[in-house]
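The complex appears here without one of its protein chains, the remainder shown in place.
Presenting chain A:
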Amino acid sequence: MQFVEQVTETVTTWVSNHPYVTTGVVAMTAAHILHRVAIRGKDNLGIIEAPPNTVVLYQLPRAPYTPSLTPFAVKLETYLRLANIPYQNDMNMKKSSKGKYPWISYNGEAVADSQLAMEFLNAKLRVDLNRGLTEAQRAQAHAFRVMVDEHMYWCVVYFRWIYEKYAHCLSLVIPRYIVYIMKRKLNKQLYAQGMGRHSTEEITQMLVQDLQALSAQLGDKKFLMGDNPTEVDCSAFGMLSVLVFSSHDDITGTMVKDQFPSLYQYTMRMKEAAWPDWDECNTKGATVKATK
């Protein structure tokens, strides 16, 4: 009892000696709790009403030089186009239940993550961009997809957010102070994943080796697995488009065009196949509003 009295006395004295700090802390805590209560529940994802059997693709607004700043949104939207799945965009910066972009909703059901969304739609709509591939070829394509999405991606993140000091493309659309906050967050992600522990030279080497592997896999073919685009081409195009069109640093800026001409041509080929309206789907260096 005496102990409780002592503690109460200490706290009361401290609070009366520091009224502003105390008010600040209490106000922030209350605001935080209210905010968490307010955003609970799936309705707060912001799923919108759409015509039946139309996918809603939630992503960032159109980017300066590509349809999206994130390769995964380009990947997912390329897939929807190649598979002829009716869709509409919601570019109001609504994060998924997993805190990221892009995500989809279909007839009211939300699916976060580009790959999980594709698998969901494949099952629901009986879509199969990989038809015609043997079991071993599907396995091979799967391995390349993971190489691009789970390894190459982190090299690109490093160059985009950390190495490129002022993050040119991002600064065109995102205020500098938010870029700064995001840099810190992404540094932590890079460290957690492992890529962030390596030097710039080591990361450059890894990116070059991944591009060499993609180039070798492509060979003389039109697309990675043959004459027709398959699912892995969506991933590869997403990543390559961001490297080709949105890199402005001295290492990756012209890397694909200079060192991997076949991959550069492949990127153009995919752009023509899935994005004939490419010029309407970016803001031309943040100089115009994208019309689509």
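Here is the rule we go by: a contact is a pair of C-beta atoms (placed from the backbone, for glycine too) under 8 Å apart; a residue touches a chain by one contact, two chains touch by 3 or more; residues count from 1.
The rule is short, and it goes like this: contacts and distances are computed from a predicted model.
The chain absent from the displayed complex carries the UniProt protein name "Failed axon connections homolog", chosen from "Failed axon connections homolog", "DNA polymerase delta subunit 3", "SERTA domain containing 2" or "AP-3 complex subunit beta". Contact with the chain not shown here comes from a single listed residue; of A:His32, A:Lys188 or A:Lys284, that residue is A:Lys188. Screening A:Tyr101, A:Phe144, A:Phe159 or A:Phe237 for touch with the missing chain picks out A:Phe144. Screening A:Leu45, A:Ala213 or A:Ile251 against the full complex identifies A:Ala213 as the residue touching the chain left out.
One of A:Phe3, A:Tyr20 or A:Tyr177 touches the chain omitted from the figure, and that residue is A:Phe3.
Chain A residues in contact with the hidden partner, per the touch definition given at the top, are 3, 7, 98-100, 112-113, 116, 135-136, 138-140, 142-144, 146-147, 150-151, 188-194, 197-198, 202, 209-210, 212-217, 219.
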